[in-house]
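Once you've had a glance at the structure underneath, I'll fire off some questions.
With one protein chain withheld, the remaining protein chains of the complex are depicted in position.
For clarity, chains are labelled A, B and C in written order, and residue numbers in each chain start from 1.
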Amino acid sequence: MPEPLIAKHRLEALVDGVFAIAMTILVLEVKVPDLVDRRSTAELLHRLQHAWPTLAAYLLSFCLLGLFWFWHHRLMAKILRVDVPVFALTLWFLALVSFFPFAAALMGRYPVNPVALMIYLPTMGLLLTTQAANFALALHRGCVDPDIPQAEIFAAQRRNLRGCALFFLAAAPSAARIGPISLILCLLVAGAFFLLMRRYRTPKAAPAA
Amino acid sequence: MPEPLIAKHRLEALVDGVFAIAMTILVLEVKVPDLVDRRSTAELLHRLQHAWPTLAAYLLSFCLLGLFWFWHHRLMAKILRVDVPVFALTLWFLALVSFFPFAAALMGRYPVNPVALMIYLPTMGLLLTTQAANFALALHRGCVDPDIPQAEIFAAQRRNLRGCALFFLAAAPSAARIGPISLILCLLVAGAFFLLMRRYRTPKAAPAA
Amino acid sequence: MPEPLIAKHRLEALVDGVFAIAMTILVLEVKVPDLVDRRSTAELLHRLQHAWPTLAAYLLSFCLLGLFWFWHHRLMAKILRVDVPVFALTLWFLALVSFFPFAAALMGRYPVNPVALMIYLPTMGLLLTTQAANFALALHRGCVDPDIPQAEIFAAQRRNLRGCALFFLAAAPSAARIGPISLILCLLVAGAFFLLMRRYRTPKAAPAA
Partner (left out) sequence: MPEPLIAKHRLEALVDGVFAIAMTILVLEVKVPDLVDRRSTAELLHRLQHAWPTLAAYLLSFCLLGLFWFWHHRLMAKILRVDVPVFALTLWFLALVSFFPFAAALMGRYPVNPVALMIYLPTMGLLLTTQAANFALALHRGCVDPDIPQAEIFAAQRRNLRGCALFFLAAAPSAARIGPISLILCLLVAGAFFLLMRRYRTPKAAPAA
């Protein structure tokens, strides 16, 4: 019975809504400063200079959310139907997306504090991993459009896993700042993703299903 | 006259919007702490540890809202047209949805205070009850898709009522913490929902309308 | 040249988004109180009791926004195309909608202060008037679906004007609390709307265009 399916257009509306709000909420962290002298150019400039890390974190996080949206959108375009497990993982993905502004705010306020990194990087890592896992789950559960040739599906999944692996490699120097265990963990996860990519090697001359 | 109907796609857009915002607003309650020493790892960790109840309440409430969205979406898929009474009850449902972040924030800030439970649990109970009532109303007013066999409709409504009954049973221990009257009320409501389920017993060999 | 038209589905998406956010933002005014003793039931109950006017203003304003959405949605269903002047008036309508949470917050915080009424009532009056004016403008500019019989269009417009007139009548006692000039103004506007209704009297046996 194909009954417990979720209408794709409504899930997309929810996803687009959560992304749009998360992206706009990022900027709420950039606060209008309270000035002693309302007309003082020097004071306002000085106060806004302190807002630079927040602004940079805003722009970076906005672009990252945009990338995640793009990536999610590309994967959803390959999915024909959404069943309950895929929906549950998408919900967890959305929970991470709407948590992201908090991680970005922490990063913007305390850029030099390693704890901010300890929140920001794992949030991003989870976002990337969840996305790759969701596509693998959709593939496993037969939710992917059967008209798309398997070579293309596998190429998408390899791109997902490579993205995850490269992120964990890129995060290694930051992880090293937190501690040696973080660094080792980070490199192990990156290695695991590289290994996983082998599962999605394109079979030679795979006929389209 | 079939005139005073609401376009389903626009009501869905409103519902998806309210849900997306309520889900994203939940995290606004997780505040970035103000540190004395901006670089102190220990201080930031210590301050974030205090945010754990808030974070847990955020995740739980996000998942609950996701479940409510899923449930609402499943019922709406069975509804063919929306008339004014069904719209009015949907509006009341949305009012509860957008009130939910407040109840969740209260719960996250004061997890050990019984009053927070006294707000959180009834809000959830009302959400569940409203949803079940809305589907019963839609059924009563002929808004449900006549192509769906009655057995399936009745099964959906039994699931709705069982969900309500189980929620009130699960809430009983928490209700007991508030006082004996709450506990009795909670159990009576749960019983009432179990009794109501009998109204939607599938008639044997019901022909599809 | 029918070029400068706005795609209706995108304007609807914008309207639904602004309404969804305005409705959800209302509840942000209901603040989680700061307690001295985090476990004190009495203190939390006492603090929440002070939140009742805010809560009541929230629920009332939520319902009003829901009504405005419903009303707008009913009028938009009759409009076939949106041109620049209709869009401009819709934008002004949206500016009022997103200003509404501020008026509601003022009303919830200072329910006994006449100034709060002086903001809340005119905002509502402007919302109602804008809506009626927008439909009249769409009618005047030929944006209304020509397949709808004129009798039905005129009945909708009479309902719009009656709604405005009744609102200004209902607001008269509150206006009287502000001052005699407000009362007179309020009654004059109500009268003007009743007079305007005569313009939309259904012509006898109007043939459908």
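A few comments on the model shown:
The definition used in the following text is that contacts are C-beta pairs under 8 Å (C-beta built on N, C-alpha and C of every residue); 3 or more make two chains touch, one makes a residue touch a chain.
Note that this is a predicted model, so its numbers are computed, not measured.
Touch with the chain that is not drawn comes from one residue among A:Ile6, A:Met23 or A:Ile119, which is A:Met23. The residue touching the chain not shown here, chosen from C:Leu60, C:Ala77 or C:Leu91, is C:Leu91. Where chain C meets the omitted chain, the residues involved are 4, 6-7, 10, 13-14, 16-18, 20-22, 25, 29, 87, 91, 94-95, 98-99, 101-102, 105-106, 109-110, 112-116, 119. Chain A residues in contact with the hidden partner, per the touch definition given at the top, are 12-13, 16-17, 19-21, 23-28, 30, 32, 35, 38-41, 44-45, 48, 58-59, 62-63, 66, 69-70, 73-74, 77.
One rule holds for everything that comes next: only the chains that are shown with their structure count from here on.
Although chain A and chain B share one sequence, what matters here is the overlap of their interface residues, and that overlap falls short of half of the numbers used. Each chain gets a centre from the mean of its Cα atoms; for chain A and chain B, those two points are 28 Å apart. The centroid of the Cα atoms in chain A and the matching centroid in chain C are 39 Å apart. Within chain A, contacts with two or more other chains are made by residues 17, 20.
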